[in-house]
Every structure is written in structure tokens, then in C-alpha cells.
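Shown here: the complex without one of its protein chains, the others still in place.
Chain IDs A and B follow the sequence of writing; residue 1 opens each chain.
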Amino acid sequence: MTTAGLHRPAPGTVPARAAGARRQRAAAGCRLVRLYLVSRRVPVALALLAGLGAVLWAALHWRWNIAGGPAAREFIPLTIQTGAAAVIAVASYGPFGEPERAAGRWLPWLRLGAAVALTAIAFGILAAGAAAGRMPGGTLALLRDLGGMTGIGLLSAAVLGGAFGWVGPMVYLLIIEGALAHRSVTPWVWPARPPHDRGGAICACLVVAAALVLIAVRGPRESSRESGRAS
Amino acid sequence: MNVEIGEVTKRFGRTFAVAGVSLETGPGVLGLLGPNGAGKTTLLRMMATLIPPSSGSVRLLGRDPAGYGPRREIRRRLGYLPQNLGYYPGFTVAEFVEYFALLKEMPPGRVPQAVATAIERVELGGRARAKLRTLSGGMLRRAGIAQAIVNEPELLLLDEPTAGLDPEQRVAFRALLRDLGQRATVIVSTHLVEDVGAACSQVALMDAGQIVFHGTPDELAAGGEGSGAAGDAPLERGYSAVLAAHRSAGAAA
Partner (left out) sequence: MTAATSTPVRHRSPRVTWAVPRGARLLRVELLRSAMPWILPLIAALFWFDSYRPSTATAPLYGVRTFWNMGQGHTISDCGPFVAGVAAWMGSRDARRGLADLVTATARPRWAAQLVTWAATAIWAVAAYLLFACVMFASYAREGVGGTPPWWWVAVGATAVIAFSAAGFAVGAYWPSRFAAAVAAFGAAIAMYLSFQIGFSHASGWALILPTNSNGNFDGSALTDAGIFYRWLPDLPIARMMFLAGIAMAALGLTGLPGRAGGRRLRLGAAAVTLAGLTLAGTAVGLVRTADVTAHGVVIPALHDSSSDTPISYTPACGRAAGVAVCLNPAYRRWLPDVTAALAPVLAEVAGLPGAPVRATQVPAAYAGGSLVITMGGHPTVLHLSLGQLNLPGPCGFCAGPVAANQFIGWIRLLFAQSFVGAGQGAGRPAQQAVGAVLLRGAGIPFAAQPGLMASAENFAGPVSAGCPADTKTGCGPGPSTGAVYAAAGRLAAMPATARRAWLAGHLAGVRAGRVALRDLP
């Protein structure tokens, strides 16, 4: 082994080869992210979220939450948020199983980033849809409720498997319904609390944080035979 | 003749997966060899009545599968094992085989015995009540073979049946094929030339959607003698030689 051909850069300059390597790494990183998102069917998830935004817009514009008391008026938007949370939860699992988990160190960051990004996009889409009319609770309530609901969905995916990540948000929706009807005050049913309520916000944040940590570190529950067949 | 195929083509977009194949075969075991993308799976799927040909004629078990009634009769007498076998993880081996026996409209009274026999024949009798998700890849493949043979088919189509089987199981499987071939037409698509040599009375070699050789394994092996073609065994050398000859003839044309 010799040092022939070893080039030393002039002090203060970035060698062209190093800059090219950095560009290659960045491009590879983008490709990795893109492939990860495609493997999770994120494009379909985005289309579904856009559809939910349209449904919310229609619901507010044509006043689907047309009657009943304040609790009843919240319910259609809450149902739509539940749908968004369900989509994000189902988009958390991949088809590869063990080979992916054994592959390297980027997977937790990819999981975390995808969950956060999808939630942020969902919030943006639903906030845009809410521009059609008066969203009960306003944007702050939307952020809290959607975030917390997504946390429940991700927890559900971690426990039941990604394919059944929708179950948790649906159960929670029914719990909210009962709580609204019976004027429950527990902060764990944060959609029943006022938008600026601190207790409800704290509970929602706790759920989101726990879900993100769990999803990032462990990922959705997968059975060994589910991999390779998930569509 | 159980299989009569005349100048069949199958087109997907602008690609001819099968480009003019004629084949006739009766009881016995026919090995279908060829490189990846040769059209073997497409041909097998046409014979399994899953996809119609773009042109040409197909008669299976004396019937035209284009008609619904005849197609249904063919399917009652058909056994099919695809290359990528799906399964229901929660089913047991016995339930999986029984499920397909019932779908094949076997007389219900005969189903339990037929299921037990099929499972025994693939040596999964001790795992009949095991859930499919607990089986190894090779065992899953054997479960797939069991569902294909449960109805004692007159036409048995197997796509890569020995994938995942260990050598001992492959030997046993070849014996099973020979036995089945005494009464039925068995067509085996495989990459494993030694399977063809051991179990098949005929072999057809496909390339680029066409059959470039149809004869006995000995004839295929003879085609490689003295040709200098690549291969560690006579059949492999025959395979390589025939392919090379076909491709060079095609290039010259």
C-alpha cells in the first residue's frame, strides 16, 4: 500500500471529491426516504388525507353538523379527524419485516419522520378544509385533537399491528361520543375539553410522545408471516 | 391427449409472453424448462384456465376452456401450484387442503379421506393440525402440493414445485410425480434440470415465448454432446446447447 495518488487539498478549500461524495450521500438519503415512503404507501395515504380534507370542507360548507347541541356539532369533524389518524396509523407498517429491521440504523428515524410529517400534512389539509366554515374549537383544538388521535392510532399499530392501527382511533371516537353526551370532564378525553384547556393538551401531548417513541424504537407490531404479503 | 395447444400466443401490451406455442401431451410427466422470462409461467397460467390466449386454440382434457361450463369441468379435474403460493396464515394444513378440495367441488363425502391422503403423500401427516404460519418454507410448499393433488387431478400443473425442498424431499417428490404421471398429465415448470431428468418422460424447452425443443430428456442431453456448451451434467449441456442454437438461428434470421 502506498500513498501514491493521495491528494492533499489546499488549506481552506473543500476538495471536489468530498463535495461530490456529500452530494451523493444527500441524493442517496433522498432516495432512501422516497423508497421508504413508497413502501408504506404514503402516496395513497396522502390522497386519502386530501379526500378527508375535502369531506371536512363539504361538511362545514354545507353544514352537515346541522343540528344538535355543541357536542353533536363537534362530532362530524371529530370523525373526519379519526379517519385521518387511522390512515396515518395504517401507513406506519411496511412489507419487509425482519430484513428491514436488521438492515441498519436509519429505520427509527424514518419511522419517526414519516409519522411526524404525515401528521403535519394531515393537520395542514384539515385546517385548509376547515376554512370553509366555523370549525368547532378552531385550529388549536384541531391540532390537539388530531395529534392526540394520531398518537392513539400509532399506539394501536404498535400493539395490534399496522393493519389494525385504525381500531384505536375508532374506539376512542366512541369513547368521545359517550363523554360528550355525559359531559365528562376527564382530560384524557381531550376533545371534550375547551380548546385552551391545559389538562387536555398535556394528555394529548403525552399520548403523542409515547406513541412516537414506541413507533420509532419498535415500529408497528409485525407477525413473521405478515411480511411479504402486506399490500 | 389431455393437452392440445395450437399456435397459442399471449400478448401483454406490446410484449408477446407466448409467441406461437403448439404442444400436445397425454398422460406422463412433461418438464417445462427455460430461462427467466421465457413464458413458462404464462403458458402454465393459460393451461390453468386463468388467462385466455390472445390467439390460437387450447383444448384441455378434451374441452375448450373458453366456455364457462367446460372450464368448470376442467377445473374440477385440475391441480395447480403457482410459483408464488399464497396462504392463509391462520389455517391449519388440513383446513388449507380441505378448503381447496371443497372449492374444487369434490364430493363432500370423499373430502376427509382425500385430504388425509394428500397430506400423507407430502409427508405432512404429523403437521396436519399445525397452523400454516408455523411451517417452514419447504413445508409450505408441500402443503401447496397437497392442495394441488387432493382431487386426484387428471391435469396437474406445477410451477417450481421443489423450491425450498431439501434433497431428500426432492427425491420423494420426483417419485410422487412419476406415480401421478401414470394416470394424469403432469406439467412441471422448473429451473432444476435434475428434476426433469429424474421424473419427466418428456421435456419442452421454452425461450422467448416459443418452444424450441420438445422431446425426451435423453434427446435433450444428446443435443449437448460435443457441443462444448456450458453445464455440469449432460442435461445442462443439452439445455445450453439447444438454447444457444436457437438464439443464434434467431440472430441469423
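Everything that follows uses one rule, which is that contacts are C-beta pairs under 8 Å (C-beta built on N, C-alpha and C of every residue); 3 or more make two chains touch, one makes a residue touch a chain.
What you are looking at is a predicted structure, and each value in this text was computed from that prediction instead of being measured.
Of the candidate positions B:L78, B:V93, B:V203 or B:L235, contact with the unshown chain belongs to B:L78.
Which of B:T49, B:S189, B:Q210 or B:S240 touches the hidden chain is settled by the complete complex: it is B:T49. When the omitted chain is restored, the residue from A:L32, A:A131, A:A181 or A:I202 that touches it is A:A181. Summarising the interface, chain A meets the missing chain with residues 41, 44-45, 48, 55, 64-68, 72, 75-76, 79-80, 82-83, 86-87, 89-91, 93, 162-167, 170-171, 173-175, 177-178, 181-182, 229-231.
Remark: the residues of chain B touching the chain excluded from display are 45, 48-50, 68-69, 71-73, 75-78, 80, 82, 84-91, 95, 98-100, 102-108, 110-111, 114, 117, 120-123, 142, 145, 147, 151-152, 169, 172-173, 175-176, 178-179, 183.
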